[in-house]
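A single protein chain has been omitted; all remaining protein chains appear in their positions.
Moving on to chain A:
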Amino acid sequence: MTDRWEDIDKLILRAGPFAFEDYEGSEDFKNILHKAKILVIGAGGLGCEILKDLALSGFKDIHVIDLDTIDISNLNRQFLFTKKDVDKPKATTAANFIMDRVEGCKVTPHYCPIQDFDESFYSQFKIVISGLDNIEARRWLNAMLFSLLEFDTDGNPDMSTMIPLIDGGSEGFKGQVRVIFPGFGSCFECQMDAFPPQQKFPICTIRNTPRNADHCIEYASTVIWQESHEEKLDGDVHEHVQFVYEKALERAKSFNIEGVTYQRSQKIIKNIIPAVASTNAIISAACVNECFKLVTQCSFYLDNYMMYVGNNLYTYTFKYERKTDCLVCSSKTLKWKIDKTKKLEELIEQLKTDEKLQLKGPSIRSEGKSIFFNKGPLRTKTEKNLTKQLHELFQDGQTMTVMDRSMPNALVLEIVFDK
């Protein structure tokens, strides 16, 4: 007779090399493993793999959040879904598949955005693993987990309130894994410089001197589309893509340019990230392996970043250093240097395009007053401030509180007027 978990048992119940020196294998760790509550963010390409890997690592209490529904183009890698599941919520479908296949594993799905939950929800988990496709949600999550950290009177973080974040990312044949201990070592925000804002083609090239297929598609999907349609361009609607493709093709022909295709048009409209099952398998396995070692203590951890390049099979493991002026994990107030004659709208543009901040739609308050609101009824009230010069709104050295949807909590910046 074999035992169900005998492979895992060898690592957990036996002490030995590749474990911490004081590690003595024990049943306790196995109970911790079975009882540990793990949160998975995303039930897409990475999420499906992560859920499977967790279930077969002996985790039995898993939650998963995903706001998306299933599309046919997911099925080449999101293997917990089949054609009959198209349009159903990913979280629920994935949870049901895992529970049907792996006996004794409970997966609780949440079909909603991560921002729907507050501190009381996130604080119940031992570890959070994210398999997201965007930076915004990762930043939000990172800041959320940092905000759960409590500090003692000397200002040292309390270990027991620390929830590690294991973050996976993949694009085509490339990917990365990072292990983040909020308050101990570098956090996601410290690593924001790894994601420079996306470069767009200069508008004059698009308009006046297109030289390749992409320039033509970009023109058709922005300028021509807006001239002739009121609705938003949707890369999932065949007729929309067809329209852009035809217009781009026309334009390309008139300029003697080759290479406009339907596929290319769709890729540019949707900003499609190429994806394949194998890369997701690699990155997810590396994430869950770290989770397994962290919970069971049976071996060492990744400290703290592994990069994978599949084109020529290469990995690079290194340690990202913590930034002393990190927006999230340092206690320093960021000083924002700016010319006092600049207008508020220019400041807002800076907050959006700055490499470190990359905010989406910031709202600003200062000294109890609303300076600008990005949305809602307060927007009309505060809009007039946009064209005001900064010295009309702030004193030199005054702090402003900035709220943005990529952050669960407000940022505090100190305004410093340049000479």
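Rule of thumb we're sticking to: a residue touches a chain if its C-beta (ideal position, glycine included) is under 8 Å from a C-beta of that chain, and two chains touch if they have at least 3 such contacts; residues count from 1.
The definition used in the following text is that contacts and distances are computed from a predicted model.
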- [ ] Could you tell me which of "General vesicular transport factor p115", "AAA+ ATPase domain-containing protein", "NEDD8-activating enzyme E1 regulatory subunit" or "Ribosomal RNA-processing protein 40" is the UniProt name of the chain missing from the displayed complex?
- [x] "NEDD8-activating enzyme E1 regulatory subunit"
Task: Hidden-chain contact residue, picked from the options A:161, A:209 or A:226 - done: A:209
Open item on the list: For the chain not shown, which residue from A:62, A:95, A:177 or A:224 touches it across the whole complex?
Closed with: A:177
Open item on the list: In the whole complex, not just what's shown, which of A:29, A:140, A:292 or A:320 touches the removed chain?
Closed with: A:292
- [ ] Tell me which residue among A:162, A:194, A:277 or A:416 touches the hidden chain in the full complex.
- [x] A:277
TODO: Considering the whole complex rather than only what is displayed, give the residues of chain A touching the chain that is not shown.
DONE: 1-8, 10-11, 13-19, 49, 52-53, 56-58, 72-73, 75-77, 79, 82-83, 100-103, 172-173, 177, 208-212, 238, 242, 245, 255-257, 262-263, 266-267, 272-286, 288-290, 292, 299-300, 302, 306, 310-315, 317
